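Below is one structure, written out as structure tokens; the observations come after it.
Missing here is one protein chain; the remaining ones are kept as they sit in the complex.
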Amino acid sequence: MSLVADDDATTRDDQETSNRDLRLTALTKSYGSFTAVRSLDLVVPQGSFFALLGPSGCGKTTTLRMVAGLDTPTSGTITLGDRDITYDKPYKRPVNTVFQSYALFPHLDVSENVAFGLKRRGVKDTKAKVAEMLDLVELGGQGHKKPTQLSGGQQQRVALARALINSPEVLLLDEPLGALDLKLRRGMQIELKRIQTEVGRTFVHVTHDQEEAMTMADTVAVMNAGVIEQMGPPAALYDNPRTTFVANFLGQSNLLAGEILGPDGDAVTVSVQGTTVSIPAERSHAVGGKGWVGIRPEKVMIAEVGGEIDAPGNRFAGGVVTDVSFVGVSTQYLVRMPWGQELMVFEQNTGRRPIFAVGTPVDLSWRPEYAFLLDASQDAKAGVEDGDD
Amino acid sequence: MSALHRLGRWVGEHLVLALGVLVLVYMFVPVAIVGLMSFNDQASRNVYRFDGFTLDNWLNPCDPSGMCSSVVRSVEIALLATVVATILGTLAAFALVRHRFVGRGPLNTLIILPMAAPEIVLGSSLLALFVSAGFGGQLGFWTIFVAHVTFCLSFVIITVRARLSGLDDNLEQAAMDLYATENQTFWRVTFPLVFPGILGAALLSFSLSFDDFIITNLNAGQTVTFPMYVWGAAQRGIPMQVNVIGTAMFLVAVLIVLGNEVARRRQSKVTA
Partner (left out) sequence: MTHQPQEALVEPDAVGLGSSGDDPGEGHETVRGRGGRFTGYWLMLPSALWLALFFLVPFYSLIAMSLYDPTGSNLTGYDMTWHVANYVDTIQAYWRPLLRSFWYAAMATVACLVLGYVLAYAIAFKAGRWKNLMLVLVIAPFFTSFLLRTLSWKLILADEGWIAEGLRTLQILGEDGRLLATPFAVVAGLTYNFLPFMVLPLFASLDKIDNRLVEAAGDLYASPARAFFKVTLPLSMPGVVAGTLLTFIPAAGDFINAELLGSPNQRMIGNIIQNLFTNQGDYAAAGALSMTLMIVITVGVVFYIRRAGTEDLV
């Protein structure tokens, strides 16, 4: 498990400077007194599938629109390779967009929609390319239809084909799956990933759906209130969040208030409600004083009082089950601890023992290497309500 | 009980629709009578009733002296007023929707006022202007034209403005994202999508202008338009050919509207 993958993107860029990375430097966008994007620095490596993840209003769409040329930055620069495209007109940049609502031209049929970009650039014979592109998105033979005659998923694929046919250096996707129902969305996620691998282009995907971002992207940047809170491969972000916002927005977390006792070799020890827990140094993002000890609900083990738990150390006794949700593959418990806090516990339904009933006294525990430590100055609830719908 | 209940529901479901259709039928009775009277074998000009069937009115539409020339004059004025009002109004609609400028708010209000004033007042005020400007003796084709452009302009601006502000911004942004320059975006995306609104505004202008009597009458001098001819004839005795003109206008307009509707349906409802 790579725990230092946070800076993966930047290091890779430093090694090969001749590539066509998309680089945003100190990018800022203000509307009057409101700052939508605040001095953003970002490198999207060429050929990567990059996700900008955040709640609505966090500035991710504004960032995307500035890259597309649809909004002009207040300050900062956007470069593609060596070329500064900050103030280029949208039609002058090798960037194409898949719009949230698709924005298919209603007066043109599917083929004409897909051929639109090629025609504007003076390509004479577009027929073969259009047919090939429609095949790629599995819409072969549908070219004569008007956009309104297609289903939502089909319209989405036309929008994708219309952008991809231009072989853009960067393809921007603005919540492209937001209008689709859950099942179709899952299908399209896999489809998009397949197409990205096939064409090998840089995809920048804006979404508020953390599951979608983690499923598809190589690199996820979590954005909040105009700044990027953390960036890295999905697994690294999930396992080792640096802020309470990331811990809560990307999946769910139990955050326990603790007193930091100090470093102890490769770990940091923290006193949580009288119990001393240890956290690996590389997952500790707070120094001295108070801190939030974070643990993902599925990493928490649950057992009857005094029962055997397959997780040495960090054991908490005196919990009482207050809520049980059976969701098929797993069971989600809420356990009230002696100090009043309710902790989430997800357990696989392996059938090893019966599901606990509400009111059952239980003990909790987790493996120290899964916990993380966050600075106590942050709001423990940041990003909780902003999660996906 | 439940059968009675269901009957009640059925009546409830369909009664309103039936009443609505009845109101529509009522709206068409006079239109049907105009059509019927166009085939009337009129016994006397002074009695307006159906005396018998003939095709004569349709075969010799221009028999009543002065009628066809009044139709031609009305068409000329309506075409000219429509072209001018549509061009000016479309430009203004683009300005009001797409640009910010000082006075945009008051102008948005100004354009509805001509529609809110009674025709007799609009006509009076224009006549007052023409008289005080020394054109009192030259009332005719051009004063009618000016009056018609004035009231058509508001309708054009409002119709095109509604269409334009209903347009999805993303479409133009998508066009520019797909390498269309500002000009290409306008002519390949914006204009084709707004065009049905412009066409509708032009049709509306034409029929408003062709049909106007109250404002025209005050500003026409000796010039006779078709509605003025009908008005005059209503005092003296009505030749049935006026109904031929009325019916023909109706049929042409309905064909255009139906054609437009079919084209619209073939297109999409995304921008509607």
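The letters A and B name the chains in turn, as written, and every chain counts its residues from 1.
Everything below uses one rule, namely that a residue touches a chain if its C-beta (ideal position, glycine included) is under 8 Å from a C-beta of that chain, and two chains touch if they have at least 3 such contacts.
Remember, it's a predicted structure, so these values are computed and weren't measured experimentally.
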Self-check item: Which of B:A78, B:L178 or B:L204 contacts the chain that the document leaves out
Solution: B:L204
Quiz prompt | Contact residue for the chain not shown (choose from B:L7, B:L55 or B:M115) | solution = B:M115
Quiz item: Which residue among A:K29, A:K60 or A:R242 touches the omitted chain?
Solution: A:K29
Quiz item: Which listed residue (B:L7, B:V72 or B:L91) would be found touching the missing chain in the intact complex?
Solution: B:L91
Exercise. Since one chain isn't shown, list which residues of chain B touch it in the complete complex.
Key: 12-14, 16-17, 19-21, 23-24, 26-31, 33-34, 37, 48-50, 88-89, 91-92, 94-96, 98-122, 124-129, 131-133, 136, 146-147, 149-150, 153, 155, 157-159, 161-162, 169, 172-173, 176, 182, 204, 207, 211, 213-214, 217-218, 226-227, 230-231, 234, 238, 242-243, 245-247, 249-250, 253-254, 257-258, 261
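Note that in this section only the chains that are shown with their structure count from here on.
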Quiz item: Cα centroid separation between chain A and chain B, in whole Å?
Solution: 55
Quiz prompt | Residue numbers on chain A that touch chain B, as the complex places them | solution = 68-70, 89-91, 95-97, 99-101, 103-107, 116-117, 120-121, 146-148, 162-163, 166
Quiz item: In their shared complex, at which residues does chain B touch chain A?
Solution: 168, 170-171, 173-181, 184, 188-189, 192-193, 266-271
